[in-house]
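Complex shown without one protein chain; remaining protein chains in place.
Per-chain residue numbering starts at 1, and chain names A and B are given in the order in which the chains are listed.
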Amino acid sequence: MSSVAQKRGFGATLWDWMTTVDHKKIGILYLLGGGFFFVMGGIEAMIIRIQLLKPNNDFVSAGLFNEIITMHGTTMIFLAAMPILFGFMNAIMPLQIGARDVAFPFLNSLGFWMFFFGGVFLNVSWLFGQVPDAGWTSYASLSIASEGHGIDFYAIGLQIAGGGTLMGGINFLVTIINMRAPGMTYMRMPLFTWTTFVASAMILFAFPPLTIGLFFLTFDRMFGGNFFDHTMGGNTIIWEHIFWIFGHPEVYILILPAFGIFSEIFSIFSRKRLFGYSSMVFATVLIGFLGFMVWAHHMFTVGLGPTANAIFAVATMAIAVPTGVKIFNWLLTIWGGSITVTTPMLYALGFIPSFVMGGVTGVMQGAAPLDYQLHDSYFIVAHFHYVIVGGVVLAILAAVHLWWPKMFGTMLDEKLGKVTFWFFFIGFHMTFLIQHWLGFWGMPRRVWTYMDGQGWNSANLISSVGALFMAIGVIVLVLNIIKTSVKNERVGNDPWGDGRTLEWAISSPPPFYNFAQTPLVRGLDTFWIEKQEGNASGLTPAEPVMDIHMPHGSIIPFFMTVGMFIAGFGAMFRLDYSWGLPLLIFGLLWTFIAMSLRSVKDDLGYYVKKEDILKDLKRKGGQN
Amino acid sequence: MADIQVYKKSPAEFELGQRRAKSAMRNQIMMFSLMIFLTLISFTMVTAYQADVAGFSKFFVIPALLLFAVVQIALQLYYFMHMNEKGHGIPQMFLYTGLMLGLLIPLTFVTIVWW
Partner (left out) sequence: MDLNKKFTPETWPENPEKATLEAKNKFVGFWLFLGGETVLFATLFATYLALKNKGPSGFEFTTQGLFELPLVLVMTMLLLTSSLTSVYAMYHLKNYDFKKMQLWLAITALLGLGFLMLEVYEFVHYVSLGFTYDNSAFSSSFYTLVGTHGFHVAIGLVWITLLIFRNAKRGLNLYNAPKYYTFSLYWHFIDVVWVFIFTVVYLMGVIG
């Protein structure tokens, strides 16, 4: 593996990406995979909005509509938002803490392939014509009753993808705990690293319940379990609890990294230290903690009783406090700063009002009595799109623009970026603001169509036009990416000119060993401190140039996941065909053999020689 | 990571290490006996309850069983899994968070999962 670029055949390149354990490459893979599923989910969203464009529409059938809304939700949460955020965590977080790689490069690669094959497994259901159709929450009574293999695709696909996410979470946690550069204390970590840490901890505790829930669902549907079948003594409420014990932390797993991204953006483009850094950290941890205590607010109307409802309502409202702390800190970071309104900053500025609106409607629903009115109406749809799109998706788009130069070495076009923003931002508010009123006017969520004369027509039309605007925004972004990739103007270490954290101190994209010398961290916003003190190289090294230990690439993660993929099909078709059970056993055996291979074959890594590093350094004129 | 630096302990250090390991091991055997003892008491209590021995009511036996279980877990964690040693701050933090949720989830399932 040489750092000098050389022409290689397509096969060799493909092999390189399939076997890579380099966190930056895996980050790009996550971005590609997540981007692909984001487009899939986007197309599904467009179909939904076309169907609801006018009353009594029959653009898609009712059954297909159920499948599309289910896949839209599932794809966007599990296969688009999370993986794209994981992509940024992978690519940026180790750079921000001055690490050479993540703690478990092998697991990192395994996590990516599990996400990818899990996602493919879910979407292969379209080819079989048996698609999950019980909503992304897949409530048990409905999902047990659903015919065909749709829900089986959901349960097994998410099981595989969820396993990958859990691995990723543990990996990030250990990386942050063990591999920070000298001087990088916890309270000097950039906020994106902090939010990655807390979100990963939440993954660690939220995904095991999902694993169990999906296991129950799988066994109820395929192996004779009776967890949710009330005629056999089961209880469907258990699924709701388990799903939301996972599901509520999940939304914080999504939004916390988004908060981290915006914190970076605000302080970079206001040229100011983040206001109230320690209170930001505290708020992040507190949100992470409270995120586990509120799941039952999704179930107020189940009838848990007034005591339980009251407890969970109060806990829910409590979350508004640390979130409010964050909002004010961001505002005070901008206040008095020397602001440059770049594309990422534009997203960040647009994020504050959008997210506050989503948060406020969240508190409204947190009031249990009001929730009885709002439950299952379009108000809910409006609310969660305001937090997910207004928070997470805006953050993802902002991060794409912010870190694109760091990941690919070339700047996205600013003008097109702003065009994207305005289309997306206006389209977003157009689509979802009006849906609050649709909810008040009584339109239930998840309906296939509606009758004329209920006063919902023009609101739905406005909403659909807004969706078109968002689609145009995304298309402009794709054009932007194509254009800049073709132009390929290389940029330096700190393309925005105001980078504050360590990732901006090394070349874009960084060499595969990241830091030639591990940096010494002397405070919050290290790179900024070095720049202020006139250090041209941007780094104070903590060690002499030495041999660097790197892990070997491996194809085993890919094969391991293929085994699970095969086993998934085996489990699903076990009762339909005689080859089902053998296929299941074959797949499991395959996975097991791949795992044994991994544990039996020693993986000691290799060393990048000191001379090569010095050569690299010299080529870049002594710069990192 | 560069190669590990080998440090040769002096005879005195080596002796000390051995002595410490031995005393730790002795501790662990004691804790093991305690665990066996607690287990036996638990089973005996339940047997006594089954045989209707006076004084062994449900409301005494169940809390006692849970208490003993918690003590056993603490012994396992702190002695057998070495959580009493230095450098276990992070494991403690995450394990306790897990245990807290592990308490909360069963608690809700026995209180608000109804028919």
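Operating definition for what follows: contacts are C-beta pairs under 8 Å (C-beta built on N, C-alpha and C of every residue); 3 or more make two chains touch, one makes a residue touch a chain.
Note that this is a predicted model, so its numbers are computed, not measured.
**Q** Which of the chains on display does the removed chain touch in the whole complex?
**A** A, B
**Q** Can you tell me which of A:Gly148, A:Gly183 or A:Pro208 touches the chain that was removed from the display?
**A** Checking each option in A:Gly148, A:Gly183 or A:Pro208, the one touching the absent chain turns out to be A:Pro208.
**Q** Which residue numbers on subunit B touch the omitted chain?
**A** Touch with the absent chain occurs at residues 1, 3-4, 6-9, 14, 17-18, 21, 24-25, 28-29, 32, 35-36, 39, 42-43, 46-47, 49-50, 58, 61-62, 65-66, 68-69, 72-73, 76-77, 80-81, 87-88, 90-91, 94-95, 97-99, 101-103, 105-106, 108-110, 113.
**Q** May I ask you to list the residues on subunit A that touch the chain which is not drawn?
**A** These residues touch the chain not displayed: 103-104, 166, 170-171, 173-174, 177-179, 204-205, 207-209, 211-213, 215-216, 219-220, 223-227, 229, 231-235, 238, 242, 245, 596, 599-600, 602, 604-605.
As a working rule, only the chains that are shown with their structure count from here on.
**Q** Of all residues in subunit B, which touch subunit A in the complex?
**A** Listed in rising order, the residues are 1-2, 90, 94, 97-98, 101, 104-105, 108-109, 111-115.
**Q** Within their complex, state which residues of subunit A touch subunit B.
**A** Subunit A residues touching subunit B: 177, 201, 204-205, 209, 235, 237-238, 241, 245, 292-293, 296, 304-305, 308, 546-547, 549.
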